[in-house]
Every structure is written in structure tokens, then in C-alpha cells.
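Okay, handing you the structure first.
Omission of a single protein chain aside, the complex is shown with its protein chains in their original locations.
Each chain carries a letter (A, B, C and D) given by its place in the written order, and its residues are counted from 1.
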Amino acid sequence: MIIRDRPTGPHLFFIVKGSILKRILVPLAGNALTAILVTLAHGELLNHKIVVTTAPFSLIGLALAIFLGFRNSAAFDRYWEARKLWGELIHRSRSLSRQVLSMVQENGPALASNGLADVRVRFIYRAIALAHASRHYLRGTPPGPDTKPFLQPEEWEAMQKSTNPPDYLLQRMGTDLRLCLDTGRIDTNIACGIDQTLSSLAAAVAGCERIKGTPIPFPYALLLHRTAYLYCFLLPFGLVDTLGATTPFVVTFVAYTFFGLDAVGDAIEQPFGSGPDDLPLNALCRHIEVNLREALVDTNIPPLLEPVDYCLN
Amino acid sequence: MIIRDRPTGPHLFFIVKGSILKRILVPLAGNALTAILVTLAHGELLNHKIVVTTAPFSLIGLALAIFLGFRNSAAFDRYWEARKLWGELIHRSRSLSRQVLSMVQENGPALASNGLADVRVRFIYRAIALAHASRHYLRGTPPGPDTKPFLQPEEWEAMQKSTNPPDYLLQRMGTDLRLCLDTGRIDTNIACGIDQTLSSLAAAVAGCERIKGTPIPFPYALLLHRTAYLYCFLLPFGLVDTLGATTPFVVTFVAYTFFGLDAVGDAIEQPFGSGPDDLPLNALCRHIEVNLREALVDTNIPPLLEPVDYCLN
Amino acid sequence: MIIRDRPTGPHLFFIVKGSILKRILVPLAGNALTAILVTLAHGELLNHKIVVTTAPFSLIGLALAIFLGFRNSAAFDRYWEARKLWGELIHRSRSLSRQVLSMVQENGPALASNGLADVRVRFIYRAIALAHASRHYLRGTPPGPDTKPFLQPEEWEAMQKSTNPPDYLLQRMGTDLRLCLDTGRIDTNIACGIDQTLSSLAAAVAGCERIKGTPIPFPYALLLHRTAYLYCFLLPFGLVDTLGATTPFVVTFVAYTFFGLDAVGDAIEQPFGSGPDDLPLNALCRHIEVNLREALVDTNIPPLLEPVDYCLN
Amino acid sequence: MIIRDRPTGPHLFFIVKGSILKRILVPLAGNALTAILVTLAHGELLNHKIVVTTAPFSLIGLALAIFLGFRNSAAFDRYWEARKLWGELIHRSRSLSRQVLSMVQENGPALASNGLADVRVRFIYRAIALAHASRHYLRGTPPGPDTKPFLQPEEWEAMQKSTNPPDYLLQRMGTDLRLCLDTGRIDTNIACGIDQTLSSLAAAVAGCERIKGTPIPFPYALLLHRTAYLYCFLLPFGLVDTLGATTPFVVTFVAYTFFGLDAVGDAIEQPFGSGPDDLPLNALCRHIEVNLREALVDTNIPPLLEPVDYCLN
Partner (left out) sequence: MIIRDRPTGPHLFFIVKGSILKRILVPLAGNALTAILVTLAHGELLNHKIVVTTAPFSLIGLALAIFLGFRNSAAFDRYWEARKLWGELIHRSRSLSRQVLSMVQENGPALASNGLADVRVRFIYRAIALAHASRHYLRGTPPGPDTKPFLQPEEWEAMQKSTNPPDYLLQRMGTDLRLCLDTGRIDTNIACGIDQTLSSLAAAVAGCERIKGTPIPFPYALLLHRTAYLYCFLLPFGLVDTLGATTPFVVTFVAYTFFGLDAVGDAIEQPFGSGPDDLPLNALCRHIEVNLREALVDTNIPPLLEPVDYCLN
């Protein structure tokens, strides 16, 4: 995620970091070239004048506007819903930690120094592992040393074999809930209260899976791309008669806005990647880790992540 | 559901799989033909010149834009809500399995090898059957060998006679909940907790029934189709005087975008079919089956489904 | 509700059932006539040429687009929310039935043949009566023989005197809940669980009351109608100079789309009527009745309703 | 709230009640006058021809459309959300009454004739007072004889001194809940169930406070008004050259739609007033009062309010 103040004035036009220009450079250059050739040929193709006024473009523009507008808001809705689901992960993790610390009856305070033998530490560390494991699951990377210290060795082994590591960890929390019930540390009222938090965590993770697994229907993408490309590559023929030498410039400007709008949608539609336009899952996981370890009075807590070169990962 | 990377460059125009072109081939060809005839006749019909400038098209375009834009987002909302409801089915099934495994007091671990005599196995297997039965119910197909192994023989018989198999299975889970209460395996707190999960599953299934049973009001479809068809078939008369020989090409392009937008809406409005534009219910059910059977340490678990020829069923 | 496949090809233009054409026939004919007169008079009124180019229409079109677009989505949102609320009624009724059957401790199975002396049968029959009573309440018809058999005679009498029959039935369910508590059939945990379902049913009914009782603010309707009518009746003056004899045809086409869009909104804005564009409340109530009676192993269960002449009531 | 059937035909243009025409009469007349003067001067100002074609208006129209469209839906969303919150007040009050009547253990039936000594009557009467007090709080009027009979004298005194009367009443219900707990009329399960209903009532009232206290950001209003006024007052200069004598008429029509759209937004943005475009809070409170008093078998129940001169207050 790019974090930078909005630029003003001429500076606006010289920003590269955070711009989507490099994503659309090839088609944009192709379009500009076409426009130059059409202008030089005065709109003739093989010595045959192609008559296209601007009228068709405003008719097609109607469909294009619907496509682009829909696509744009659908992509942003996915991005924002994904962020909301991670927000849910964050505050449910905090609430889980609060519930475990206050409701599970145990001798002595819950300190990270008790280690994984303390069921309360186990619960909270597992919630940290859940965040890391969800991130890896969504990004398609294997969980690593960021996750391992928060799990018991055998749990760590088993999790890696599971087809759905986050769900595995939630099932494990259920097992510890049973243990607390059996040893009288909680009664069934409290068990149900904590169990609801687990269900909410499960819902948040499943929501992320849904966004990752179900793209915007492919025919939309295809239709939108085809329309936008045809539109922009035909535009020089429509403008050359009235604009003359200004044609290539105008065409490039129009194409820049359309291709750019399309590229932004592409960039944020799948928000779980690790590029500069994706959600900063590393930072969000770190946020959860810091909050939960502070509640356990842990030591060696790493700092919150800060943007590097305007970019938060 | 089509799963493929977004094509780029000229490749974009040669994709057939995932395109909706074949759905609109007939009216598109008819429209192109009309445009050619009108161009050859110089806009005359029975030796009578039909004067239509582009002005009316921008006026009608206004209504058409509202229709198409509304229809498009209504159809996509249905698609996306349906996917959300299946996501609900997925995570509620997982939570049900977690609740049953952790909260139902029973001797020994819950293993698939205990068979349907173990009330916990029965619950979780029934949740798998619920997913399969819901899929068949929504697609109008009879439940088959994918569903049968997860139910007791008499339950399997009774379910097939029910007018609403998913609801029947949820009622059966209620019966087992009673059994657990009577045998002291759970208390009423836990019973209420599990019962809430059952209610959520019932809500998800009922939501899918709603989408299947209540199409977008028919007058919309009719009005939209009529407007789009009239618009496109009259367009040649409006353009021939200014564009001349380019008319058929432009008309076909405009019609392609309008008919295409309409066809995409048609394709995703009823998302429970089994075509390439529908939700991959087979894969989602398999996902539930794998997750729940892993929790039971089951054997012979089938693999998750992968797209075949870019298409996930 | 009209249930029919989308027509294709020329067939599209000859459908009457489900079309809103008959709702707009009078103003449309008036508009066409005006256009013909204006065309014959060459845009003169009392020998005085009325100069209106198409420019004003694109300016007014802007406001009209906002009106029509807003009105259209507001009307559809009402329709769809109403359907969602009935979906809520459906699945909450099913869940109520599941809860009562599984959580109320009683000797012997709950069979419809036990009659209304069995508190469980009373609960479930009352839920059926609730659906019927809500339908009658929303449609302004008196409850009749479809509702009576599911209530005790004195309850049936009292319900008819109530200003709000659905709420009366929910209050009665509360009384039976008290009875179950007093006789030890349920404890307070379960009472609260069932009570929540009753609150959800109350919320669904109140939502329907809201939609019925609060139309889209009247000034919108007035402003929209006035604008649309003025627009269409002035249009001939704007087009006659450029289009000549084609004017009446184009005007009628434009008016058809605008009046049609308006009429569809009118038709679905109040979705609780009993016309072909309203929600099929009869079928939805029957659906509830069949599901709940099946759960009670009732006899003489009527079939689900099917569309008659493409129309589900 | 205006309740009347949609008018049809010429009748449409002679409706005054419910029209927003009187709100916009002054600027509309000013605009018409300007247009007449500009037409008479042939677009000259101080003998200097002001050249403005229609082109700028379609460019500005773009921004205006975004403003008006946004403003319109934001205003309607506020109106509809406010109505939903009152719907929430209605059904939560009914559910509170059902819960109190069925779950609070007490000798003898709960009858209004028991008076405020009966804790159940006190609860339900206080819920009626809550509706009235919320209405007065939102409308900025002091609670009066409509509220007083439902409260104990000292409660009535104290409520009037509170900065937030609805919240005071909910706190008092909490006190009675404590009383019921202390006297063993309810256990903590039921206390929590009723307490949740109180929280929902608190949420509904707070939602209404939010709508009342947080208008649409002022810069929007300012920018929108300025743009709309400049647009309409400059329009005559843009049209006079092509339309001539028809200019004043067209300008007035355009201004009517824009000012009208703006005025409707103004009218419904703050829905808690007591004008004809506001929510009928009197009727909604009466609705609650009638429903709850019927549940208590009260006497002298007033009738539901009916529209007077098409207007429900």
C-alpha cells in the first residue's frame, strides 16, 4: 500500500512511485504510435479514407462508461471488503485475548514467560499464528519463522500438512476450549462466548478465501478490455479530420485515462498480493502480534512496521 | 467459473473460451446484415428515405444506460450474494464441526472410523451431506452417490422424499441435538450455541433459494431487450448519411458492446447453473467435504477440484 | 410474479403477458398523437413557429436521468428487501419449528395428529398462521380459511379483533413459552434461544409494514412525472425540423422507454399487492406451510404452488 | 409524510399539496425574469454581446450531475435509514413487551389496570414513553401530556431534567431489571435477553441522534448550490442565439428540474421535522402506543392516526 501525501502543482506529473503508468506503458505507446501513423496518413488505410466521426464514440462511450464504472466499483469493493475482513481479524483477535485473559480461571497472571504450557498463552499465541498463517495462505507462501515460535512443535508440523492451516488452528483452539471445560477453568456460558469469537475469526478468514477464489466474472474483463482497446485504437480515425496534428496528443490523453482506470482496477481487484497496490498484510499481522504480545507482557516485541519508500507491505 | 489470467495485447481478441460471443452471435449477425443492407440502400426503405440523425440515439441512450447499468449491477449483486451465501455455508459448516468436536462430551476422540454410530461423526457427515444436498436442490438434480455415504440409510431414504432436503437434514441435526441433551453430552448453553449455527446454515440455504426463485422482475428484461434491439437495428439509418461505408462496422461494434453487456447479465443472473459462467458449486462442496473430513482424520479424502480447461465447475 | 424464459428474436416484440405496455398505453397514445400533429403542422402552434432544438433535451435529460435512475433503484431495492424479509420469515419459521421440536422436552414425538393440545404442534401451527396472517395484513385482506385451522378457536377470534394480527400471534407464542418454562419443559437458556427467533420474526414482519407504510417521498414522484411528461410532449417540437416525417416514430420510441421505465418502478414499488408484478405471497406462504407440516408428519399437505399462465401469485 | 395515489394525466400539473414548487418559487421566478431580459436584449449585457454556446453547459453538467446525484441519494439514504431506525424502535418495543409479559414471573396476568405498581406494566408503559420522548428529543419539543401518563411522577420530573431523556428511560429500565433479578422474578439468562433488547433500543435512538446531529458536509451544499445557480442564471446566454423567443420557457423548465431536485433533497435530508415531507413520527409513536397497550388489555386506547388532507404527521 502506498502511503504518501497527495502531491500538488507540477510535482503531480513527475511521480513514478505509486503511479500505474508502467503497467500501461506498452498499450499506451502502441496507441500513440497508431495515432501518429493515422495522422500522417490523414485517416487513410491502404489509400482508402476511413470515415468515422466522433458520433460513434459517444454511443460506445455509454457502454464503456457502464463497464468501467461497474468494474471500478466492484474492484474497490473487493479491496475495501478485504481490508474490513482483516480489521475483523484484528479486533476479534484482541477480543479473544481479552476474553481468555479475563474469563479463564487460572492461578497467577497470564505472562508470556509461562510459555506454551499455560493454556491462556497458548490461545493468544495461536491467535498470532492464525494471522500469519492466514496471510501465507492468502498469498500462497509457506508459513515460516514468523509463525513457528507461536505454536507447539507438533502443532506446527500438523498445520503444514493441513489443506487449510487457518481452519486447523481454529479447530485446535476448540480442543483447548474443551480442555478448559474439562478442567473447570471455564463453564459452558464462557465457552460459548469464546466459541462465538472463534466463529467470527473463521468467518473473517473464509471471507478472504472467497475474495481470493472468486474473481470478477471473466466475461466482464474480456468484454471491457476488448471495448476499451477497440475504442482507443479507432479513435484517431474519428478525430483526425477535425483536430489534425493535435490528434496523437488527444488520443494518448484519452487512452491514458481509460487504460489507467482499467489498470487501477486490475491492481486492487486481488488485494492479497505483495505488490505496492495490495493490502499491507505484513503490517497488519505485525499489528496483531504487537497488540497481543503486549497483553501478555511479552519481551522482545518487534516494532510496528513503517512505510519504506512510501510503501507499506 | 472461468479462472484465467487476463490476456493482453492482440491475444485478447482471439479468446473464445470464456467469451460470451457465441451467446450473441445470432442477433449480432442479424444486426450486421441489416447494417450492410441499409448502407447499400443508402438508408432508403422501399425507395423511401428514412431520415434519422444521431440525435435520437443519444436521447434513447439515456434510458438505455439506466437500464443496462441497473440490470448489470443487479445481476452481479445476485452472483456475489450467492457466493457470499456459499461462503457462509462453508464457514458455518467448519464452525459446526469445531463446536461438535470440542463441546460434545464423549469418550475417545471423534474419528471418522467410529462411523455413524458416533453422534459427532453423524453431525459432521450430515453437514457434508447438507452441502451436497443444497447443491442438488439449487441445480435441480437428484442427490446421488456424492451424498449417500454421509447419511444413515433411513435418513437417505427420507431425505429423497422431502420437498426440501436441506431443511430435512437440519431438522435431523436438531433431533441429534435433543439426543445429546437427553444423554447429558451437552447442556442447554451449548445446545443453544450449536442451534444458532444450525439457524445460520438454514439462513444461508434459504438465501440461495430466494435468489433461485425470484428473478429480476420480468418487465425489466422485456423493456431492456426491446429497447436494446430497436436501438441497434435502427442505428444504421442514423449513421449511414455521415459514415457511409464504415456504417456496418461501427454498428456491429456498438451492438457487440450492448448485446454483450446484456448477455453477461443473463449469464450470471442465475448463478446456480452448471455452465462456465456459474458458481463452481462442485468445487465449493468438495472444499467443505475436504475440510470437514480432515477434522475427523478421515481416510481416502478426495483432492480439491482444480480448473479444467480454465473452467471450475 | 412473472416466471418465464427470456424470449429471443422477433418473438420478443409480441409478448403481452408480463409487458407493462398496457399500463402506459394512454399517455403513449397521447404522445404519439401530439407528435403526429406537430409533424403535420411543421412545429407551428397557432401559426407561430416554436423553435426548440435538441440542445435543451440533453440538458434536461441530465436531471431526468438522475430522477429515473434513482427512482428505479429505490423501487427495486424495496422489492428486493421485501423479498428478503419474506425469506427471513421462511427460514426463521423453519428454525422455530426445529427449535421447538428438538428443545422442548415432551413425551412422545411431535405429530400433527396430536392436535393443538400439544404445545409443540401449537407453536408450529401458529407459525404457519403467522405467515398467512402477515400476508393478509400486508394485502389488506381479512384472514380466512387458510389461517383458521391452525389456531385454537378463541385465538382465532381474538386475532381478528387485534389491530396487528401478526404481533398478536407472536405475543401468544410468548405466552406458550411461559407455559413451557412453568412446566419445566424448557429452561431459561432455551427460552431465550426461542425468544430470539420470535424477535427475528417480529423484525421481519415490522420490516414489511415499513415498506408498505412508507412510500418513496411523494415530491419525487410528482417531479419525476412532470419532468418526464413535459419532456416527451415537447420532444416533437425539438425533432421535427431535422427528422421530418420520422418524428412521430422516434418520439414514440423515446416515450416508450421513459414511460416504461417509470411504469416498472410504479409496479414494483409496492410489492405486496396481488398483481402479476408483485411478490408471490401466496406461494411463499404455501412454502412455509408445506415445510412446517412436513416436519410435523402432517397429512393432506397441499402441493407447492406453480405458476399459472407464467404467473405465480 | 404525503400519502396519496399517483396522479395521472393533466391532473398531474395542478397538484399543489405535496409539490415542492412553493419552496423554489423565488429563485425560479428570478431565473425566468433573467431569461426574459436576456432574450429581449438578445444576449447582450451593457451593449456587449456575451457569447456562450451550449458546449460549456454540457461540460459543467457533468459535475452538476455528480453533485445532484450524490446529494439526492445521500439525502434519501438518510430519510430511509431514519425510517428503518423507527421501525427498529417499533419492533423492539413489541419484543420488549412480549419478553416482559412472558418471561417475568409474577402472580396474575399483566393488565394495565394493575397500574404502575406492577413492574411489567411499568416496563411496557415506559417503552411507550420512550417512543414519545425520542420523538420530542428529535423534534426539539418538550415532552408533554402524551408522555406523562406512562411514567411515575418522580420519573417524569427527573426525565425532564436529563440532557438525554430517552437514555434516562433506558437506564430506568435497567434499574427495574435489577429489581426483578433481586426479587427472583427473572434469572440472569432472562435478564441478559431483555438487556439485549434495551441495547437495541439504545442503538436505534442513537442512530436517530446521529442523523439529526450530522448533516451532509456543508461544503457540498455550498458547492452544489453555487454551481446550480450559476448554471441556471447563465443558461439564457447560452440558448438565446439558437432558441430565440422560446428561451425563457426552456430555461424555466431546466431550472425547475434542477431547483426541484435540490429542494426535494433539502426537504428529506432532515427527516425529523414536523412538515409534510418529514417522517410521520406522531403516527409511528401512536402505532407503538396502540400495540403495547393492546398487549396489556388497556382501555381507552386511542385510534391509529390517519392522513389528514393527504398528510400524515
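Going forward, contacts are C-beta pairs under 8 Å (C-beta built on N, C-alpha and C of every residue); 3 or more make two chains touch, one makes a residue touch a chain.
Keep in mind the model is a prediction, meaning the values are calculated, not measured.
With respect to the full assembly, the chain omitted from this view is in touch with A, D.
Listed residues D:115, D:217 or D:244: the one in touch with the omitted chain is D:217.
When the whole complex is considered, the residue among A:173, A:192 or A:234 that touches the unshown chain is A:192. If you put the hidden chain back, the residue from A:26, A:40 or A:245 that touches it is A:245. On the side of chain A, touch with the chain left out of the figure occurs at residues 1-4, 6-9, 12-13, 15, 18-20, 54, 57-58, 61, 64-65, 68-69, 72-73, 76, 79, 83-84, 87-88, 90-92, 94-95, 97-99, 101-103, 187, 189-190, 192-193, 197, 235, 239, 242-246, 250, 253-254, 256-258, 260-261, 263-264, 267-268, 277, 279, 290-291, 294-295, 304. By the touch rule set out above, chain D reaches the unshown chain at residues 26-27, 50-53, 55-56, 58-60, 62-67, 69-70, 74, 162-164, 167-168, 170-171, 174-175, 177-178, 181, 187-189, 191-192, 195-196, 198-199, 202-203, 205-207, 209-210, 214-215, 217-223, 225-227, 229-230, 234, 266.
The working rule: only the chains that are shown with their structure count from here on.
Note on chain A versus chain B: their Cα superposition corresponds to a rotation of 70 degrees, in steps of 5.
Annotation: 38 Å between the Cα-based centres of chain A and chain C. Distance from the chain B centre to the chain C centre is 24 Å, each centre being the mean of its Cα atoms. Touching two or more other chains at once are residues 58, 64-65, 69, 187, 189, 192 of chain C.
Chain contact topology: the protein chains form an open path, each linked only to its neighbours in the line.
You'll find the chains touch as A-B, B-C, C-D.
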